[in-house]
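The complex appears here minus one protein chain, its other protein chains still in place.
After this line comes subunit A, so read on.
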């Protein structure tokens, strides 16, 4: 199968190092303390953050830091076949854990001891790269909730098909069975907080592929910063500052 034509175009018309179109909106769930929707092409996720609030299960309360919890789910209508998916399957549990660990690494949890922060992410439409989209949405929602963070975590994936490193795989490219590298970074600190790959790649190629994903993360970070800035300006405007 030809995923990159000799003319250098992918199946959806992008070039290998181009990302899909990003779209984001802050404050989409009025009841939540912070919320955001995030789109990468046809992948659309929504995130809602509650907290910091009192710990519900006192047994889990920690005296030196906040408890971060995360729940990931996929809407039944998010894929084409509209299958009813059991809640808490292995994949969701794994992604929940990945998102929680990634977010926990950037939240300044020691500033909020004996409290709890809940992050809910749901995939509304899946077209590859859901993991990255969830992390990006969660970052926005946390920022919207005003939770103190070290940096904005952003994530992007990249792959390697037809001997070409490709940025931000969509569903067709993702199901080609090639390597799929998901990277999460703290752009200002220039630190990698998440790196996942479920295939084998020669090390020199891997470095190129990962570097491409990092570039993608940085682009996402710029976009998220713009969105937040815009959002802040609107807030200022509404308050008449």
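Everything below uses one rule, namely that a residue touches a chain if its C-beta (ideal position, glycine included) is under 8 Å from a C-beta of that chain, and two chains touch if they have at least 3 such contacts; residues count from 1.
Operating definition for what follows: contacts and distances are computed from a predicted model.
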| item | value |
| --- | --- |
| Candidate names "RAB24, member RAS oncogene family", "CGI121", "Ypt/Rab-type GTPase Rab7" or "Ribonuclease II family protein"; UniProt protein name, chain not shown | "Ribonuclease II family protein" |
| Residue touching the undisplayed chain, where the options are A:12, A:54, A:207 or A:236 | A:12 |
| Hidden partner interface residues of subunit A, rising order | 5-7, 9, 11-14, 17-22, 41-42, 80-81, 127, 170, 172, 219 |
